[in-house]
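With one protein chain held back, the other chains of the complex are shown just where they sit.
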Amino acid sequence: MPLSIPVAVLGATGSVGQRFISLLDGHPWFKVVALAASDRSEGKSYAQACRWVLSDPMPAWAREMTLVPCTPEAVSGARIVFSALPADQAKGLEPEFARAGLAVCSNASSYRREADVPLLLPEVNAEHIQLIRQQRQNRGWSGAILTNPNCTSTGLTVALKALDDNFGLKRAFVVSLQALSGAGYPGVPSLDIIDNVIPNIGGEEEKVEWEPRKMLGKLGANGVDFAEVQFSAHTNRVAVIDGHIVCASVELSSPTSPEAAIRALNLYQAPAAARDLPSAPNPVIVVREEADRPQPRLDRMTGKGMTTVVGRVRPDPLFHLKFVVLSHNTIRGAAGGSIYNAELLVQEGLL
Amino acid sequence: MPLSIPVAVLGATGSVGQRFISLLDGHPWFKVVALAASDRSEGKSYAQACRWVLSDPMPAWAREMTLVPCTPEAVSGARIVFSALPADQAKGLEPEFARAGLAVCSNASSYRREADVPLLLPEVNAEHIQLIRQQRQNRGWSGAILTNPNCTSTGLTVALKALDDNFGLKRAFVVSLQALSGAGYPGVPSLDIIDNVIPNIGGEEEKVEWEPRKMLGKLGANGVDFAEVQFSAHTNRVAVIDGHIVCASVELSSPTSPEAAIRALNLYQAPAAARDLPSAPNPVIVVREEADRPQPRLDRMTGKGMTTVVGRVRPDPLFHLKFVVLSHNTIRGAAGGSIYNAELLVQEGLL
Amino acid sequence: MPLSIPVAVLGATGSVGQRFISLLDGHPWFKVVALAASDRSEGKSYAQACRWVLSDPMPAWAREMTLVPCTPEAVSGARIVFSALPADQAKGLEPEFARAGLAVCSNASSYRREADVPLLLPEVNAEHIQLIRQQRQNRGWSGAILTNPNCTSTGLTVALKALDDNFGLKRAFVVSLQALSGAGYPGVPSLDIIDNVIPNIGGEEEKVEWEPRKMLGKLGANGVDFAEVQFSAHTNRVAVIDGHIVCASVELSSPTSPEAAIRALNLYQAPAAARDLPSAPNPVIVVREEADRPQPRLDRMTGKGMTTVVGRVRPDPLFHLKFVVLSHNTIRGAAGGSIYNAELLVQEGLL
Partner (left out) sequence: MPLSIPVAVLGATGSVGQRFISLLDGHPWFKVVALAASDRSEGKSYAQACRWVLSDPMPAWAREMTLVPCTPEAVSGARIVFSALPADQAKGLEPEFARAGLAVCSNASSYRREADVPLLLPEVNAEHIQLIRQQRQNRGWSGAILTNPNCTSTGLTVALKALDDNFGLKRAFVVSLQALSGAGYPGVPSLDIIDNVIPNIGGEEEKVEWEPRKMLGKLGANGVDFAEVQFSAHTNRVAVIDGHIVCASVELSSPTSPEAAIRALNLYQAPAAARDLPSAPNPVIVVREEADRPQPRLDRMTGKGMTTVVGRVRPDPLFHLKFVVLSHNTIRGAAGGSIYNAELLVQEGLL
């Protein structure tokens, strides 16, 4: 039986905002009642204000919605807000919504590091959602802030979780080749990326070296005990529209063969609570056995863009295993991830 | 005083062959007397047979040269041959030239692993050229085979040499983002690389994990003592015309600061014998201090494409240092490298 | 009620062959019973022999089918064959199938110019399918050959038909910016198209200047009376995966305003016989009114890739109107077009 929970999107005109709208089109549980954007767009129709960059067409219901300001009052009626705000705006605005009793499912990095804010990949650490009980107590609000990780941490952490559960993860070297949509719109100028690579993405390496440690940690009485894993990350921008590639080399407590690792990846299942939700990836992980996969253009839409695709699992001469991970950065790694988090929230009775 | 040593190019119509011709145009020591290609092209003029893919125009003297077969007789008059042959053809053909008394400066991988064949980057291991004395004795020929390394090993090894000399290199993780010209012509289909990454290049990782160990080794009485360094490599193809990027994380015997490493890289000089040759990179290494350099399109032509460009030198959380290396794959990493090797051969009186 | 007509695909491993398989997956009328390919692939499973380049995954039923040779015997059981053969092979092979009683829906150019072979866009000239009665008589076979036009002629002719019906078309200047998938796989080398345009596509301009005249012609007692329209075409290859853009300037017998032209384009309907078929474009034409549309990446999948998208309808200083047309070259302009033709054949009781 479809629910009909009213939701709003903050930062609706940007590239992640557009993905929210595209993914919420026909969602069985959520109904979009408000689209909020910056002052400049306020009062315009969504179709007027938004330079749509997705190849799926803008849903008809969104075209005529009038953009409202990013305030709890303006989106009143909504119970959940999906935040595609830039980090600096999210910092100030998201708590206002939580204070007003709304659940904020945020794609911004502003609160990921707070001890009482869950950093969630439901297929990895669904139980961390319980942190919001602490958050409500600490902060005295009835709403909540839930975050999903950086788009590069996302697929990587899913793959690492399957290996950590089975073989114990100790250290990981990771190098990303990231898609352009990760930088938003207008984002990366074409003169910077045609026939080129940009070997740096500001602030990204710190996130990739930190976020998986929180997500792979165990939830204890005093919050999350971070995983004892160490990371080194290099991040690069390449001329790809969607889909982040990560090359990873990992050291394990119980070294294993590529075959056993592939088996573990293939068998990996989300925790029960996160398994049958509308946006749950199915399967969580696909392992490609061809020599040259995964590739962004061919594999990013695996499992409607929610599945993590792994390939080239092989021995590593320095650590134990090498492999490649692909994840759709604006679906699993952004809007789709926030929606999956919201579904978990509803399912756990925490809305 | 310009010399005028007659040379030939084998595999002259391919993309590396074209670079040889472009770089030999106006060379102060070498004069091209023959262009050799496969049977299909034989007898045609170079302009007829060759689909020129470089943005520098085809030199006028090359246009009208008639292509000859890849045999010592056909290029008679030449004292050096530059080989841009595919590895399988190079295997059979290059020894014929050496036996006929010619020096083969080869870009092919076929003989790089032979103990008596120098694998040369003159600015790194010029002294290894002495191996050809052994080679001539062992094989009973008066010519020689000299090889240059794989295009991805090239820039990486130059940068590692400066660090190894100063701080002792123990282990290195390296991930490449390689240009399309490295796959030759027609090479990578456009449908495979527009809006895409190919996370594998056949046979490349083995080369990158092995070749630097020979080049960083010391020449002893019984040949090269390989360097005690261990490598793990991931190799990727990206939508870039020329210029390979390598992301590297290194472990050192004497850990050091980024500043000291930058100083060592900037001060690095080629061995005296390799310093003043026509193709010697000047400087050997440039360290860029901007946050987002080196970039292939902007930096590949540094030092006429012979200089190794390093950037983003910073601490590594697992090993000691992280950095990015850029090297022009068809100039320093292929044709320009073979020509530099030939210059060293002449300079050392070994022709 | 779904039919279940057995069909085969000739040239199943190429890029158009792959589109046939993707579009026939779940087709309500057709069931694929054989996949045929060149000698090299014969006997292998489809998954083994085919380098799949589409982002939709290879259908499961196709993976395990064993490739058979391109002969009527090998595909026996099929009543329709979809031909994605290169023109030179199609020339010899397609008549063998027609002679054996099969309907060949061909994407090849080999028979498009034959007077008794329909060159079909059902939404434009559905009645031309009656030519196969003449064809059967002339050639003494019970099968048939039906062709669809070149991918660049396709969208252009659909748009021109709407204008011709309403305002009379006299002359057209057309310049294409064509996608890479039109050249098949491996097709255009990446070194030829990154940071580049190729201002020629062999044989294409002749097709674009000739094919629309046959399709816009009237079917008379003695075959098709060609339309009295004159064309000048320039064709270019650009770095786009799928979707051909055509810039057109047209001279009309009854000059009209852009507004009236837009109305005519928007109101255009396929002939009744072609209107309700499974692959019929719905709508036939979409007119975008934004200043910078249609764009290949954003608009090529309009109407599941079967709709012709027109934009920038404006006055022309030399002729009467200027506009831009976009059509998906491997769906409407190739495999989807052949399938639509086959549906018309069935519907008209001509199978």
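Going by the order they are written in, the chains are A, B and C; count residues from 1 in each one.
One rule holds in what follows: contacts are C-beta pairs under 8 Å (C-beta built on N, C-alpha and C of every residue); 3 or more make two chains touch, one makes a residue touch a chain.
Just so it is clear, the structure is predicted and the values come from calculations on it, not from any experiment.
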- Message: Given that one chain is not shown, which residue among B:24, B:53, B:188 or B:201 touches it?
- Response: B:53
- Out of C:4, C:48, C:232 or C:269, which touches the unshown chain? C:232
- Of C:132, C:162, C:177 or C:334, the one touching the omitted chain in the full complex: C:177
- Item | Touching residues on chain B - with respect to the absent chain | 52-57, 194-195, 241, 297-298, 300-302
- Message: Need a quick check: the contact residues on chain C for the chain that isn't drawn.
- Response: 171, 173, 175, 177, 192, 194-200, 202, 209, 230-232, 234, 236, 238-241, 245, 247, 249, 291-298, 311-312, 316-319, 322, 324
- Message: Give me the chain A residues in contact with the hidden chain, please.
- Response: 15, 53, 180-181, 185-195, 239-241
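Here, only the chains that are shown with their structure count from here on.
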- Per-chain C-alpha mean nearest global C-alpha mean belongs to chain A
- Query: Taking all residue numbers at the chain A/chain C interface, are over half used by both copies (same) or under half (different)?
  - Reply: same
- Message: Taking each chain's centre as the mean of its C-alpha atoms, which one ends up farthest from the centre of chain C?
- Response: B
- Inter-centroid spacing, chain C versus chain A (mean Cα positions, whole Å): 40
- So, what's the distance in Å between the C-alpha centres of chain C and chain B? 47
- Query: Which chain B residues reach two or more other chains?
  - Reply: 192, 194-195, 239-241
